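All protein chains but one are shown at their positions in the complex.
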Amino acid sequence: MQKVETEALLKIKDIRKSFGSNEVLKGINLELNEGEVVALIGGNGAGKSTLMKIIMGIYQQDAGDLFIHGVKTDLSKSSLALANGIYLVPQEPMLFPNMTVEENIAMGFNENKIEMHKKIVDMIAHLGWDLKLDRRANTLSIAEQQLVEILKGLLRESRILIFDEPTSSLSFNEAESLFELIEDLKKKNIGIFYITHRLSEVFEIATHVAIMRDGIVSLSGAVSEFDKSHLVKALLPPGSELKTAGESTAVDYSKAKPMLELKDFSGYGFSGLNFEVYPGEILGVAGVVGAGRTEFATTIFGMDKVKGGKVLLDGEDITGMGTRKVLDKGINYVPEDRFLNGIFKIRETGWNISSAQLRNMSKIFLNKKAEKELADKYINDFRIKVTSQDQLMGSLSGGNQQKAVIARALSTNPKVVILDEPTRGIDAGARGDVYSIIGKLKQQGVAVLLISSDLEEIVELSDRAISMYQGRINHTFPKEKIDLDNLTAASFGVYEEGE
Amino acid sequence: MNVVKKLFKAREISSFLCLLAMFLLVGLVNPSFLKPQNIMLCFNGSIVYILIAVGMAFVILTGEIDCSIGAQLGLAAAVCATFLKNEAPWGVAILLALLVGLVCGTINGFGVTVLHIPSIIMTLGTNGIYRGLIYVYTQGKWVENLPAGFKGLAQTNIFGNLCWFFVMDLVIMLLVFLYLRKTRHGKRFAAVGDNEMGADLIGIPVARTKMLAFIICGAFSALGAVLYVSRVGFVTAISGNGYEMKAIAACVIGGISLSGGVGTVAGATIGGIIMASISRLLVFLKISSDYDNTITGILLIAIVVIDSLAQRRSVEKARRERLAARVTETEGGADHE
Amino acid sequence: GCGSKETSGGSDSSASAASGDEKLIVFVPKVTGNSFFESANDGAQEFAKKVGKFTINYDGSATAAVADQVTIINNAITQGADGIAVSSVDATGLDEVLKKAQDAGLSVVTWDSDVTADARQIMVSQGSPEILGEFLVQLSEDALKASGKDPAKDDIKYCWHYSQATVTDQNSWHDAAEKVIAEKYPNWENVAPDNYYSEQDAEKAISVGESVLTAHDDINLIICNDSTALPGQAQAAQNLGKTVKDVAITGFATPNAMKDYCTAGIVNNWGLWDTGLQGSIACYMAYYLADGNKVTIGDKIDIPEIGEVEIVNNSEITGNDSDNVDGSGVVFLPERAEFTADNMNDYDF
């Protein structure tokens, strides 16, 4: 193929795509040039992933064409896309669960084994990531899976590389090393699409930005032309405002009785935890991936064995109770891995929301009326975007799925809610919604445990924060001490008191 | 050291140990079981099962299932035997049998990959159809009095009493093993079964791979049919009835996961030998034949349950160890181990 | 081969039954795809063609299930057949449906394997269990002699190998034969009183056969009263290099299934009755009754092409006088054949 320098590396022309009656892409036009990083942003369900999947040949467009260097190219199969030097790092990791990390990466490469091994080891060393090559993919946490997916993409010598929310569950320094690598790639004249919901990343690495809304590219141009507020405004539906948690009312700890209290709590992946959460308080839990936050949360929730210590809920010892009991006692948990532990993909949204509260609403027979009311209430309160509560969960956008999962957790009227990465992969609008949900909980006197790798989130919402490092709590921060620098330092175990 | 450890972790090893344990246990009760001659008979008796289990392994690896191989085997055997009986050259009879297997496999593959019918349903349906075709083809009659020379093939032994078909099976299995484990093309089968979308993403042609798995499975059942004809010497309309379940059981006992992506044909081979030997074990155990099924059932459940529990334990143990390793001993004494 | 004619004959027949010319007899085997029943069908179909007054619809279960047989008979009733000739899988399981068939005006004949006496009109029997049990013992004696043993004096170790514990006829012959052996040959020892079963799976028959020969390497006699087990057992002996001289293998199977083994010197003798004849008589009796004829005990009926048969009392096979009910009787087959190298080529089934 002759290279015509004047033509764009990839030109997307008038791409249209519908799923059933749902018209997702209504004529997308976009260009990607060599050495550019085009940040693609837009609300959940805007069609970003869909567009990328079309480029990758996973979905086929209903209409429109793709041009590589000005030549109309058929990319209707992933093998064609790969042959044209395109690679997609998917939003949801798609590893082979029964293969090792190394096999996962090597699969689909043509190099011989030894060369490949060397390349992988070099790349990991270059990035400074902590990833064991002989672990099987089904033992990796979601974050680790994402690292592997990114590695697969980086190793592939593609002309066009697509990252679909690569950092959604990565911690700060892993993301940083990724950004450095992307800078290298830029210099190598590779064209990159970068999808994200974190606007700060746009300014950090992108050269261009494109905003998708209502099935079209509503705004695009060089990053230098925009600032953050500009983008936020373009992202939100006209006339709406970004919500925040609102002013938090200070909690008076001197008199309050803690709602949840951990005493020397130990289990697999964490040890010797001591802290308490008060009614109406949001306790942020900072840490890097692998710090043991999810583990302690799921252990409280009765999913794993307790090795020692005590959990007290409102003064009552609930150590080692099963999930069902813990739920009844008044704790609920929003899991980190939405797909694995959160949603019932092929069933109605209403069923999803009611699933935890079902047994309190009905004895033997279903109380469909109460169920419907419950689902409607949360769909309205949380502004979950559905056609009706019968819409299948799998057809909702990520943010809306997340809201439904939170709704399910709150439907049991818990005294303590543990939110594990509640805003992972959801857009700015939905994030605002989730924040206001958290704010409301606080007002109702619910004790909230907020686990998040997005430290800005902790800074914004928490009344108090703890940080975990290698399975232990290494610091506790009162409201006034919570800032990005402190939390980051503490997460990496380098925080010095009085800094 | 590491290699040894790895070897012991391999799932086939646990199946092999199970086979060994079974044989030794029966040998304890009745030492004549362990006579080399009898062991070889056990191997000879598994020549058909090994082939169908290996064929089935392809399909199961891709995450699908083929419930029609019993009927495929019967149909191919009936065709092969009929031509042999009518004094067609052996090669023609064998090729026709293979052709039947390929066609049957292609139909299954077509239904699963093109028509998108779930494989269990598609093959349950074709199982009925193929079985019915045997009746149509043979009019329900036995195909018997085949050329003695062809029957003699299965009685040609090498290494003492070991049938050369068994050795052939092992060679085929080994080649398939290497193909599936070492070649880029062969690795596709497990990849497709492990994660279809992921395989698609890196350019593996999912539908074509599945199609191929069904066709290979058909070919293996046809090859099994040829051996069946040679070994048994006559074909009835119910030949191969129920073999699909035995092949599935053989695969599972051999450590192949029905959800796809896990296991090797070496495991399937061991499973095939176990499944073929059960009825023999019972004779030597001097247990009333009335309990054949009871014991087969108990054995099957016991093997898979123990294996599954052991697997789970080791996975869980590894997880806990890894999690525990994350926790640093910062403050002494705070840990509760 | 010639089979395709038969099926088309079968499906045509429903039309002709409706027109009332010919009687339609539904001929039900215990299981389809078994050489025993297939050759009975062959004989019967050929006979029907020669005689001409009735057509035969051959319809059976592929898996020897009672419920399937019930379904087939129900269908025969609703389909408007005139008579049924059935080899029952179950000793009593067909009683209800066969009574229903009689009420609906169908003639009901059993053959090979019987039901309760008052549920059918005529049983065409190859012999009572006692007769067949004795026949098996006689076959065993001959086979032992051929392997150089004296059945009366030598210590004989033997066992049984047949299809399964739940089939009626094979088990009843086994029981009868065991009684004869116990009386006549105290010097015989059954090394596996629980028997060996191979469930009509030819491969399993070989596996079990090989194991029996290995586990009991001093065994003298294996009785296989099942047409799949016998060739399988013979094949097993061949695989192990055993011949007539080493072990006596005998039982029931069609001549065609065993000729090779006999030629190879693995089996000396085995037996069966003329199944084609049995099928023919059964169908003729069904036709005869369906044609409005009545039979009583002692009647002699002349069957074209075959000859005269006599209706005898049910007690002849059940040994129980209370089974002698009105309008119900037994026809015995004239003979049972013992096959050896000398006569086996006279038969082709």
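Should a chain be cited, it is by its letter among A, B and C, assigned in written order, with residues numbered from 1 in that chain.
Methods note: a residue touches a chain if its C-beta (ideal position, glycine included) is under 8 Å from a C-beta of that chain, and two chains touch if they have at least 3 such contacts.
Operating definition for what follows: contacts and distances are computed from a predicted model.
Chemist: Would you mind picking the UniProt name of the chain not drawn here, from "Hydrogenase expression/formation protein (HUPF/HYPC)", "Dihydroorotate dehydrogenase B (NAD(+)), electron transfer subunit", "Autoinducer 2 import system permease protein LsrD" or "phosphoenolpyruvate--glycerone phosphotransferase"?
Modeler: "Autoinducer 2 import system permease protein LsrD"
Chemist: Considering all chains of the complex, which shown ones does the missing chain contact?
Modeler: The chain that is not shown touches these displayed chains: A, B, C.
Chemist: Which of these touches the unseen chain: A:189, A:224 or A:388?
Modeler: Of these options, the touching residue for the absent chain is A:388.
Chemist: From the list A:166, A:335, A:399 or A:471, which touches the chain that is not on show?
Modeler: The one listed residue touching the chain not shown is A:335.
Chemist: With the full complex in mind, choose from C:22, C:95 or C:299 the residue touching the hidden chain.
Modeler: C:95
Chemist: Can you say which of C:43, C:60 or C:151 touches the chain missing from this structure?
Modeler: The one listed residue touching the chain not shown is C:60.
Chemist: Of C:25, C:48 or C:70, which residue touches the hidden chain?
Modeler: Here the residue in touch with the unshown chain is C:70.
Chemist: So which bits of chain B touch the chain we can't see?
Modeler: 65, 111, 115-118, 120-122, 124-129, 131-133, 135-136, 140, 237, 245, 248-249, 252, 257-259, 290-298, 300-301, 304-305, 308-309, 312
Chemist: Which positions on chain A touch the chain that was left off?
Modeler: Counting over the whole complex, chain A touches the hidden chain at residues 19-23, 60, 62, 301, 303, 323-324, 327-328, 333, 335, 340-348, 351, 355-356, 358-359, 362-366, 387-392, 395, 408, 412.
Chemist: Which residue numbers on chain C touch the omitted chain?
Modeler: 7, 10-11, 13-14, 32-33, 57-63, 65-68, 70-72, 74-75, 78-80, 90-96, 116, 165-168, 170-172, 175
Keep this in mind: only the chains that are shown with their structure count from here on.
Chemist: From the Cα centroids, identify the chain that ends up most central relative to all protein Cα atoms.
Modeler: The most central chain, going by mean C-alpha position, is B.
Chemist: Of all the other chains, whose mean CA position lies farthest from chain C?
Modeler: Relative to chain C, the chain with the farthest C-alpha centre is A.
Chemist: Which whole number of Å gives the spacing of the CA centres of chain B and chain C?
Modeler: The answer is 36 Å.
Chemist: For chain A versus chain C, what separation do you get between their C-alpha means, in angstrom?
Modeler: Chain centres of chain A and chain C, defined by C-alpha means, are spaced 73 Å apart.
Chemist: Under the touch definition given earlier, write down the residues of chain A that touch chain B in their complex.
Modeler: Those residues of chain A that touch chain B are 56, 58, 77-79, 81-83, 88, 90, 94-99, 107-108, 110, 139, 152, 264, 266, 268-272, 290, 292, 295, 307-309, 470-472, 474.
Chemist: Mind listing the chain C positions that touch chain B in their complex?
Modeler: The contact residues of chain C facing chain B are 1, 3-4, 6-7, 32-35, 38, 41, 62-63, 165, 192, 194-198, 200-204, 206-208, 210-212, 214-215, 217, 228, 231-232, 235, 238-240, 254, 256-257, 259-260, 264.
Chemist: Which of the residues in chain B end up touching chain A in this complex?
Modeler: The touching residues are 184, 187, 190-191, 194-195, 197-205, 257, 261-262, 315, 318-320, 322-324, 326-328, 330-331, 334-337.
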